[in-house]
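This report concerns only the one structure given below.
Just one protein chain is left out here, and the rest sit where they should.
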Amino acid sequence: MIVYILRRIGQSLVALAAMAILVFIGVYAIGNPVDILINPEANQAEIAATTARLGLDKPLWEQFARFVAHLFQGDLGTSFVYGRPATEIILQRLPATMELALTALVLSLVIGVPLGVYAGLKPDSIGGRSVMAASILGFSLPNFWQGLLMILIFAVLLGWLPAGGRGETVELLGIRVSFLTVDGLRHMILPALNLALFKMSLVIRLTRANTREVCLQEYIKFARAKGLSSTRIVLVHILKNIMIPVVTILGLELGSMIAFAIVTETVFAWPGMGKLLIDSINLLDRPVIVAYLMLTVVIIVTINLIVDLLYSALDPRVRLSQVKS
Amino acid sequence: MSDDAFISGLAPIAAAKPVSIDTPLRRIVRGFFEDRLAVFGLAIFIAIVLVAIFAPLIAPQNPYDLAQLDVLDGGLPPGSASMSGGGIYYLGTDEQGRDMLSAILYGLRISLLVATVSLAFAIVIGVTAGTTAAYFGGKVDSLIMRVVDLQLSFPAILIALILLALWGRGVDKVIIALVIVQWAYYARTVRSSAIVEARKDYIEAAHCLALSHSRIMFHHLLPNCLPPLIVVATVQIAQAIALEATLSFLGAGVPITEPSLGLLIANGYNYLLSGRYWVSLFPGVALVVTIVAINLVGDRLRDVFNPRLQK
Partner (left out) sequence: MTALLSIKDLRTYFFTDDGVVKAVDGVSFSLARGQILGLVGESGSGKSVTGFSLLGLVDPPGRVVGGSIRFDGKDLLTGGEPALRALRGKRIAMIFQDPMMTLNPVLRIDTQMIETVLAHDNVSRTEALKRARDALVMVGISSPDERLQSYPHQFSGGMRQRVAIAIAMLHKPDLIIADEPTTALDVTIQAQILAEVQKLCAETGTALIWITHDLAIVSGLADRLAVMYAGRVVEEGETARVIERPLHPYTKGLIASVPQGKTRGARLQQISGMPPSLRNLPKGCAFRPRCSRADEACLEEPALEEKLPDRKTRCFHPWSLDDARDTRRQAPSKDGMAETTT
């Protein structure tokens, strides 16, 4: 087990290193770092000064060493637009994105799993078919388009919910959150649902497929032969078997939630780091873009690591095969 | 299934299983056409492709020829007649008096073009990488698959968006970005089925005949990996269309001069809150219909190709 954990951590570090090298190559070796890292509006003297400060006149390997050193200090350059360190600006926006992504994750589980189990238990019923049809839609419709429809229906036509923004926030453990105020919640419903829909469809399909698979297993028949109630069979025997893969896959999807938050945040003007990224793209604020990329990579690699370790801790079968190997 | 069970038991295994006269292809095609929804999806998709190809002939106007636009007709709701008597705008017009129907037809062209070209390149690269990995195994395999895994652990949209953010907009750039984020899916798919095939006897036999590596790989290994490849390609083309639309919607995709459906939706987004829904809604409907049609086909293909689900 320890060996496995160490090996898995090692893999994550390799992934991080690989991404760092790729980003370095993209920015310094292929692109012109002067373009990317120095404000286009700077004058000649400023350019020379920054070039010297960033060491862009030095050989490539030295630049790389410097890049790595800066990386460890969390220094990824200064925003052209805000004139502050890019990392700082992004970290400021991180809580809003995390709040949105986590809420969406919970929503997709809480709504998706029951629907998926239902559709898996009654695949031929009208209800089961409708759930599947809806999930195909949720799967097919591009995220931003679903968001637009939501705004059109719930904000423009019905006027029930606000079309954008984060609403009122309160401080919780030093972080500003929306979900504790009524206004914040009202603002959060649509974007969170929007971000959740795609994963919810995934959860529904996954749960349904797994439920059907598990239902055919002998141990379910044996559980019935023991005289267990169907409630217990569904809630314990089936659910426990499907939750492990579902939660694992969904955990791995948290990273893509953060990436997809870019879209949702843009559609709903949610002030998270995804919206910051798009704004930065439009303003050509490249240090922020690079910093966003590196930070997201770190987050995703960390999430994948944690989920993998949790998975192996949860599933007795995996646990055993590792002990053996 | 049950016939197999019968053969065991007490009876001597005398008769071999009757050889089916059906070729697998025939069975798959028949299986596909048994599902009316999938046939419907296929019909819609073919229609969309035709419409996109012949857009210049069908569209009432060339939406990007400024001379054909009439500013007086700007912002007309669906079904309005042109102020200057030039016909009816069935899907309304945008601010500049551009006929939305024509804009959608031209937009479809760009969306499909980007998706299919990137699909083709991604398949070529992915299939080559996947077969190579499966065929040679060992170090080659683990190197290629490491790269694939690394790439697949990051969301496609993130990679594509960052690439385009650094490169700038452009149809060619979008295509390259899509190829980069998609090849890995094909590589993984092809590898996993090729690895099963590579262990089979006929590949051994091919080795004994001293056929060249590439001949074995592409003439013997690859054809047997086609079913999963086709399924993944169908799913991926829908994904590519959606991804391109998203990138363009975010302002990092195709340039304004060559608007795809995603960019049309983005342009209309600004008018959504003021009630001019049609500028955004109809391109979106076109996008959604395309994607859903492809997915209907893909879903059915997955079922007919998967022997496990066959009764």
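Labels for the chains are A and B, by order of writing; each one numbers its residues from 1.
As a working rule, a residue touches a chain if its C-beta (ideal position, glycine included) is under 8 Å from a C-beta of that chain, and two chains touch if they have at least 3 such contacts.
These figures come from a predicted structure and were not determined experimentally.
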item	value
Selected from A:N43, A:Q73 or A:S229 as touching the chain missing from the view	A:S229
Touch with the omitted chain, as defined above, among A:I244, A:A269, A:L283 or A:V298	A:I244
Positions on chain A contacted by the hidden chain, ascending	217-229, 232, 236-237, 240-241, 244, 315-317, 320
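Quick note on the criterion: only the chains that are shown with their structure count from here on.
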item	value
Length of the line joining the C-alpha centres of chain A and chain B, rounded to whole Å	24
Partner chain A, residues of chain B touching it in the complex	150, 153-155, 157-158, 161-163, 165-166, 238, 242, 245-246, 249-252, 262, 265, 269, 272-273, 275, 277, 280-281, 284, 287-288, 291-292, 295-296, 299
Footprint of chain B on chain A - complex, ascending	15, 18-19, 26-27, 31, 36, 136-137, 139-145, 148-149, 151-152, 155-156, 163, 255-256, 259-260, 262-263, 266-267, 277-278, 280-282, 286, 289, 292-293, 296-297, 300-301, 304
